[in-house]
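Note that one protein chain is taken out, while the other chains of the complex remain in position.
Labels run A and B following the written order; every chain starts at residue 1.
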Amino acid sequence: MAVPTPDVTLATPIPPPLPSLVNNRRLRTQRLGRTLRLWVPGGFLILMLAMCFVWPLIYTLPSSENGNIIYSSEPPFSPGHILGTNQLGVDVFSQIVYGGQVAFEVSVSVTIIGIVVGGAIGVTAAFFGGWIDAVLSRVLDVLIAFPALVLALVIAEGLGPSEPHVILALSVFAVPALGRVVRGATLTLRALPFMTAARLAGTRGWRIIVRHIVPNIVPGIVTFSLLGIGIVIILEGALDFLGYGIPLPEASWGSMIAQGQQVLTAQPEYVLIPSIFLLVTVVALNMLGDALRERWGVR
Amino acid sequence: MTDVLLQVDDLRVSFVVGGRELRAVDGVSFSVDPGRTLAIIGESGSGKTVCCRAIMGLLPLGTAIGGSARLRGAELIGLSDAELRKHRGSDIAMVFQDPARSLNPTMRVGVQITEAIRTHRKVSRHEAQTQAIELLRLVRIPAAERRFHEYPHQLSGGMRQRVVIAIALACRPKLLMADEATTSLDVTTQAQIMELLLELQHELDMALILISHDMGLAASYADEVIVMYAGKIVEQAPALRLFGAGGAVRMRYTRALLDAVPHLERPAHSPLPIVGGRPPDPTALPPGCSFAPRCGSAADDCVAKAPALLEHAPNHRWACWHPCENGGAA
Partner (left out) sequence: MALVQQIQLQTGAGARGGVRRLTGSPALRMVGRRLIAAVFVLWGVTFLTFAVMSALPNDTAQAILGLHATQAAVAQLNKTLGLDQPFWQRYWTWLDGVLHGNFGTSLLGLNINHELATHLPVTLLLLAYALVVSLVLAIIVAVLAARRPNGVMDRISLGISMLGLSAAPYAFAFLLIIVFAVKLPWFPVISDSLGSTPLSYFKALTLPAASLGFGLFAIYTRLLRADMVEQMQREDYIVTAKAKGLTPWRVLIRHALRNSMFTLITVVGLNLGGLVGAAAIIETIFELPGIGNDLLTGIGDHDTALVEAIVLVFALVTVLGNLLADLAYTVLDPRIRYGSSNS
């Protein structure tokens, strides 16, 4: 049994546990902040998606392509036209909704293509190394040094304007970028001891890729993709703005800005409204990416 | 009481991590007399480093620090950063674990020393350089004039640690904290650096706080030993009492750390005893004794109630319901 303890011990009462140094309000504020940083941009994006894809199904919007010249240039908050009409009488809110559909469709498709194709290139290059890596990396280098906008514009110019062509053109951006990111991430992983352990254990190459590499690079890819979607939305707008994107009269945020440019001095709101939607959507995507990065501890 | 150099009472440090409070240091008290050596021993994460950095005010902004630490009677905790800066480097200095990381890789060694001198003393650039070269000689660096102009990566590990010590000694502090100062060095260099530290301690009449996980270091060099676990002191005694003939170690944790030190007397190839299990999650400490989950002789009362650190024998405190007998020697 225990050593007999001196009497002094028995006489001395055990001190109560020390109170917390951090007050509860601070802890609560921090936790609330963490939740808000994820759900404010997340909730906003859900709302945006609902506005663009669900709302037109529930409620019949005025046409986003044709307007009546009689109702042209109505200011925002006009009856029937919550954001007004443009100089041709087309409802601005409808344009925002259908332009938003295009923006999301294009950006998500491009990012998925980027992840699949670029990811495959990146993993292959990093995992097999040697001449495969050398060749693939040089190709990625060229694609990145190449002003991708030029390539995108030339593709759009050559194939003619349409949504699938815009997606194809913008994939030229996404594939090398994601390829490099995935290659870098895989190389870092490959250097870790557990990879060597897996190889020493005789695990086959493709199995290592599927079981060990892919799950470990997913958080990085997801946060990077959120950034990527934002970038692609801006680029899609750039193509539309330059007249190489979605063909008129179909609505897109970029072409709305281009149309607004013609009446910039008189009615700046035609440029400002699509610009604000563009900005806020991309801000939300970036904030969501930052919040997820913080949660998952991605560097 | 006036001759106490550093008096720490009920020091507490909390971080906020992911919306939860992490008590890194929870009610630690000790004192250091001038010219003496205190060893703070514990596993990584036991709060020993945080404890010392809290005293110097080197923890990140937003860290909650409570309790008191008085340097020659003057309170340090709660001082503004500007007031603390007057003590940092001049009264208290620090040497860190990894000399490869504790020197700025892009600055010349000399500048990093003169910077320390010129912060506290109004001396000319030239005078600072002379002093710095003197310091390099003091820490036994050969060809000091040449080394003064070199970058950290051009020096060997032991040499770098000497530079770090030179920086720490720049203003002849009264207290030097050596945070795992020899851990990352090879064994012969370790011994050299320790000898250097002790020589300098006597030369400059400094008090020394050795922070380490190595009980052997405490046994060889310390006057007083503190063992920390999960932010608390679990045993505190003079080194002679713990390590002397018929050592009186009471805590099983201390015993385990002591057993983990390799000895020549052990039969060759016998497995070195290790402390089993892992240190507890500091954001979710058990209600009872924090060491109970890993303790060989934990009983029901250990899980239910945390033992307090009490002076059970003269100058020997421990926090355990069932202390070892006979120093717990296995």
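Throughout what follows, a residue touches a chain if its C-beta (ideal position, glycine included) is under 8 Å from a C-beta of that chain, and two chains touch if they have at least 3 such contacts.
Keep in mind that this is a model prediction, so the values were computed, not measured.
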| item | value |
| --- | --- |
| Hidden-chain contact residue, picked from the options B:Leu103, B:Ala178, B:Ala222 or B:Ala292 | B:Leu103 |
| Residue of A:Val150, A:Ala197 or A:Val218 touching the missing chain in the full complex | A:Val150 |
| Touch with the omitted chain, as defined above, among A:Pro62, A:Pro161, A:Gly228 or A:Gly245 | A:Gly228 |
| Absent chain, residues of chain B that touch it | 53, 56, 58, 60-62, 81-82, 85-90, 93-94, 96-98, 100-108, 112, 115-116, 119-120, 151, 153-154, 156-157, 164, 167-168, 170 |
| Contact footprint on chain A, counting only the chain that is left out | 138-139, 141-151, 153-155, 157-158, 173, 177, 180-181, 184, 187-188, 224, 227-228, 230-231, 234-235, 237-238, 241-242, 254, 257, 260-261, 264-265, 268, 271-272, 274-275, 278-279, 282-283, 285-287, 299 |
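The rule we apply is simple: only the chains that are shown with their structure count from here on.
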| item | value |
| --- | --- |
| Contact set on chain A toward chain B in their complex | 1-3, 5-6, 8-9, 12, 14-15, 17-18, 20-22, 26-28, 30-31, 34 |
| Contact footprint of chain A on chain B as seen in their complex | 10, 12-14, 16, 18-21, 23, 26-27, 64-66, 250, 305-308, 310-313, 321-325 |
